[in-house]
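Below are the structure tokens for one structure; questions will follow.
One chain of protein is taken out of this complex; the other chains stay put.
Per-chain numbering from 1; labels A, B and C assigned in written order.
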Amino acid sequence: MTPPVPSGSWPRAPWVRRLRLPTQPLARHLVLALCGAAILYAVTSSLSPYNDFEVGEIALYVIALAGLSLLTGLNGQISLGHGAFMAVGAYSAALLMTHTHLNLLIELVAAIGAAGLLGLVIGIPATRLKGPYLAGMTLLLALALPPIADKWSTTFGGDQGLTTTVPSAPGSINPEEWLAWIQIVGALITLVLLANLLRSRYGRSFRAVRDDEIAASLAGIHVARTKVIAFVISAACAGLAGAFLGLSTGVVNTGEFPLTLSIQLLAAMVLGGTGTLMGMWWGAVLLVYLPQWSTSLSGDFNLGSGASAYLATIIFGVVLIVVMIAAPTGIQGGLRWAWRRVWSLRSGPGDGTPTVSRHPA
Amino acid sequence: MSLFVNVTLNGLANGMIFAALALALVLIFRATRIVNFAQGAMGMMTTFIASSLLGRGVGYWWAFLAVLVIGFVLGALVERVLIRPLQGKSELNPVIVTIGLLVVLEGLAGTIYGNSSRGFPAAYSQSGLTVGHTKIAFSHFDVFILVAVLVLMTGTLVLFRATSLGLRMRASAFAGEISRLLGVRVGVLLTLGWALAGVAGSLSGLLVAPTSSFGPYFMDLVLVYAFTAAVIGGLESPVGALIGGLITGLSISYVGGYLGSGLQPLGALVLLMVALMARPEGIFARPPARRV
Amino acid sequence: MSAPSTLSERDGRTLRVDELRVGFGGVVALDRISMSATQGEIVGVIGPNGAGKTTLFNVICGFVRADSGVITYDGSSLLEHHHAHDLTELGIARTLQGVGLFAGLSVLENVMIGAQNGLRSDFGSAMLGLWRSSREERRLASRAGELLEELGVSAYARHFPATLPYSIQKRTALARALIAQPSLLLLDEPASGLSNDEMDELGTLIRGLSPRMGVLLVEHHMDLVMAVCDRIVVLNFGQVIADGTPESVQSNPEVATAYLGDEVHDSVTTSGMSENA
Partner (left out) sequence: MLEIQGLSVSYGAVDALKSVTLSARPGAITAILGANGAGKTTLLRTISGLVKPRAGAVRFDGDELLGRAAEDIARLGVSHVPEGRGVIAELTVEDNLRLATLWCMGRRERQKAIEATFELFPRLSGFRRRHASTLSGGERQMLVLGRALISRPRLLLLDEPSLGLAPLVTAQLMALLRDHTQGTDLTVVLVEQNARSALSVSQDAVVLNLGEVVMSDEAAVIAADSGLRHHYLGF
């Protein structure tokens, strides 16, 4: 990925200047998360149960995409196999649900841990690999893991898969909204934690290693360790997302985690804006709604039911190609650019106001 | 014992196919430092075209030939339209573009030809040969695979070693800038490398299709096996691709024969990881000089 | 930048290179060279292209393995189990040829990177965004800011390096090395790409470092080397051909020959090429 185009001057709207966010990372990100939570609460409580279900799905994809964005955009490591980490998370949580009666929280932590562990196993050799090699290895990972569940079908439920159970909703809240909220809270917590991390020395080390490994090591950064940490965090995020996906679908089977999922995650991440966290909301919205739009689109053009299943795939593929050749900053980058344009037009040319460092969160 | 013999023979035939696709990856990688993850999907697409031609009554060998030519053109087209604009950008960009091409081609194939897997004819009988009184898991078609891939490999080696075109191609792959200073049109030769890779990829598609569930995704696994093969072979040399192909083919054939076919991709993953841990740039590759 | 309080403890740290030999394939890059640099001393390493200067730096930093010989810093060996990322803990910092800045980090962040090894807060507190972590971050940022101020580039703290004039980038790279308060600084062609005026300023800057740290300076601009160095080591074909004060190096005819070469007399013919090459 080309490093983000330096922003130069980024004038802010006057009201933004007045509305100061706290500078302490936790406080700052909590405020943002609470604002997000308030908006999402308003959204979910006004929507139908089915739409709530979709909002929950968006939230879970945000988790996976944020992890991927950190890995690829900020640390320069590519993964074509994030679906595999989601599968590990989903199966781990589902196995615990089938065989034990633990708290959902513990099941989620187990999913995060299991996926993180696989991230460690893959991440250690990955430290020695350059782009194409790592891409090939993770591509193979995405194809290699799902058949294992078919091989030991008594444990993993074979084609039927494992069923998951959502904890019953308190009070009169409908189950879809309750699940959506579990997933939204998970997403917001993940984003807050990642945003904190990226504003610390770890975030700086990730980017430094991405830009120049030799200079990073001379600055005292343990390059290999930094890359493994990024990989584990990213895999752990995918694990949590996988566990949530299992909750959404109600059943975990290998059909949920084809290679296409991994590639769609990559496409959504690239389109949202590689290396950003907030841009992942755009990517997740696309992941959830693009298949629906393409179905209705192919209906409009009478392409037949066979075509509709593939139209979304084609669009994702075209998006990957076009974004890479024409606009490597994705939607979030495009919005930032447009925002800057609007305000630099307002404040007039030659406005040399202090520039603002572009934080990734 | 007979299981071992059959599994070995099967691995040999598969290994040759992986070698053909690995050769395609090598041709591109050594000239442009790009792994074309869409190589398998390009082979898938051309095989579907072959299937259409056969459906319209074109003779098998005419279709075979036509598809190799189409593979050549497709390879050149991809290089010119999609890869050339990425020159000078980060090494992750081509990875993502070729992945994008992979899903576009699979989506197109699914849209045009449907998802259900269909049959694809083999050039020769697929029933096992009889040696003495026992039937072995090696058919006339497997012999054809062996011969076809060996012809491809030999052709590539002759091209590289014995022709001035091959000399230009090697020179521009090893030292693009110096070659340009010697009047070599490096840009054209890079396109030619992609085009030849397209031929090798098409051939592998034609050889895989009869023995697999021929559909939009039938080359996915073949591609990652070929990638494993190419990496073991060092991603630089055609001979390495052949050796890597055989190692990979045999390994996953043994995994499939003794542990179950579902574990074959995992076997390949372990093989790839071991190979990469041992020598991150491939077993047969020269160690890279460190630049500071 | 304020002088480190522990100066007296660190006083007299010495880099010693003893009989160091490095070969690439059949080519000998460094042929049993010996030299030293002590804290407070500015030592220039010069020589024509390909003499082995950068190789020497790369061995010290652990990027290139030595065939034989010894390198110690302050008594501890730099050759065994040694990685580049351990250098900062030993008090050694290095700038790279060109600038070696991180394109995706602002100037301020580029400088902060140089000293973040010394931070105490752990992964957990960073992820939770606790005060412990953020307070340390703020202190580091203000230290980096002060250093940029001293080097006269604080106006660019929030810019990204690629958009800035080369001399600003060079200063940022220097600041990144200095913020770790090294006792030995390796400067690899700090003056390349600078104008004459900028080079003079750089010279003053380097001189100002000398009581606090030892400086090893690889540089092609002789005016600068002669003006700032206490001692100069001259390499040619991987060997030390001179080691002494600028004056002694200037009057050494071997040094002039290394740079300017010998005249080709009319008697030299090409027929000898086949035997002697």
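Following the convention adopted for this analysis, a contact is a pair of C-beta atoms (placed from the backbone, for glycine too) under 8 Å apart; a residue touches a chain by one contact, two chains touch by 3 or more.
Because the structure is predicted, anything quoted here is derived from the model rather than measured.
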Notebook entry, point to check: So which shown chains sit in contact with the chain we cannot see?
Noted result: B, C
Next item on the list: Could you tell which one of C:L20, C:M112, C:L164 or C:L209 touches the chain left off the display?
Entry: C:L164
Margin query: If I consider the whole complex, including the chain that's not displayed, which of B:N6, B:N93 or B:S179 touches that chain?
Written below: B:S179
Note to self: If the hidden chain were put back, which residues of chain C would touch it?
What the structure shows: 26-27, 48-50, 162, 164-166, 169, 189, 192-193, 195-196, 220-226, 237, 250, 255-257, 259-265, 268-270, 272-277
Note to self: I need the residue numbers on chain B that touch the omitted chain, in ascending order.
What the structure shows: 164, 167-168, 170-171, 174-175, 177-186
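Assume only the chains that are shown with their structure count from here on.
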Next item on the list: With chain centres taken as the means of their Cα atoms, state the distance from chain B to chain C in Å.
Entry: 47
Notebook entry, point to check: So how far apart, in whole Å, are chain A and chain C when each is placed at the average of its C-alpha atoms?
Noted result: 41
Note to self: I'd like to verify one number: the distance from the centre of chain A to the centre of chain B, where each centre is the average of its C-alpha atoms, in whole angstrom.
What the structure shows: 32
Item checked: chain C, residues touching no fewer than two other chains -> 61, 63, 96
Margin query: Multi-chain contacts only, two chains or more: what residues does chain B have there?
Written below: 292
Item checked: chain B-facing residues of chain A, complex -> 1-2, 72, 76, 78, 80, 125, 128-133, 135-137, 139-141, 143-145, 147-148, 150-151, 214, 259-260, 263, 266-267, 270, 303, 306-307, 309-311, 313-314, 316-321, 324-325, 328
Notebook entry, point to check: Which of the residues in chain A end up touching chain C in this complex?
Noted result: 3-4, 6-8, 24-27, 29, 192-193, 195-197, 199-202, 204-205, 207-208, 210-212, 214-223, 229, 354-358
Item checked: chain B - residues contacting chain A, complex -> 29, 33-35, 37, 82, 85-86, 89-97, 99-108, 110-111, 114-115, 216-217, 220-221, 224, 227-228, 231, 260, 262-266, 268-269, 272-273, 276-277, 280, 292
